[in-house]
Each structure stands twice: as C-alpha cells, then as structure tokens.
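The complex appears here minus one protein chain, its other protein chains still in place.
Showing chain A:
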Amino acid sequence: MKLITAVVKPHRLDEIKEALQAFGVQGLTVTEASGYGRQRGHTEVYRGAEYTVDLVPKIRIEVLVEDDDADQVLEVVVKAARTGKIGDGKVWSVPVETAIRVRTGERGPDAL
C-alpha cells in the first residue's frame, strides 16, 4: 500500500476530489494547512508598510491506495491540482506497512 499526500491550493479541492472519485478512490482525508515553497508567500502593503506573508493557506489531502494504483493516482492528483501558476504545491507517496478498517478489523488492501 501507499499513502499519497498532496499539499495544494485550497480552491483545487473540488477538482481533485472529483478526479479521484472518477478514478475509483474510495475515501480521502482533507486537512487545512499552511506553508510555502520556493516563492515564499506574498507581500501585503498597509499604509506603505510592507508585510511579507510567508505561510500561505493550503490544503493537505491524504489517500491510501494499493501499490499498483499509486503512480496513476499521483498523475490524477497532479493533473487536477495544476493551474500552471506559482504555488501549485507538491504531491508525494510513501510506503505504508499496514492499514486497518476500525469497524470490521479488516487489514491491508481489504481495509481500503
């Protein structure tokens, strides 16, 4: 199994959700997050005083998938999240040892 994590722009959530549903992913977790990448946030001006806002709002989406699907799911997320502008975010995957469905106790791929 793989855990796919995407930290992306908040307004892309609906597109990503729909794309994942169309692909057949059963569930996901969404968290509000903040952070910055290479562009380091943005600048705001108040009466001439400039404030650098480093941490900009993001959402973090987490999905558990089977190993065989991982690459395709990564592609699906990247495609749906992309706007082409700076600050689009990052997506990555990491191996997962085990997963358990709490209600039934099923383990591994059955728990997804």
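By definition in this document, a contact is a pair of C-beta atoms (placed from the backbone, for glycine too) under 8 Å apart; a residue touches a chain by one contact, two chains touch by 3 or more; residues count from 1.
One rule holds in what follows: contacts and distances are computed from a predicted model.
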Chain left out of the displayed complex - its UniProt protein name, from "Response regulator", "Cysteine desulfuration protein SufE", "Ammonium transporter" or "Polysulphide reductase NrfD": "Ammonium transporter"
Selected from A:44, A:62, A:75 or A:110 as touching the chain missing from the view: A:44
Positions on chain A contacted by the hidden chain, ascending: 44-51
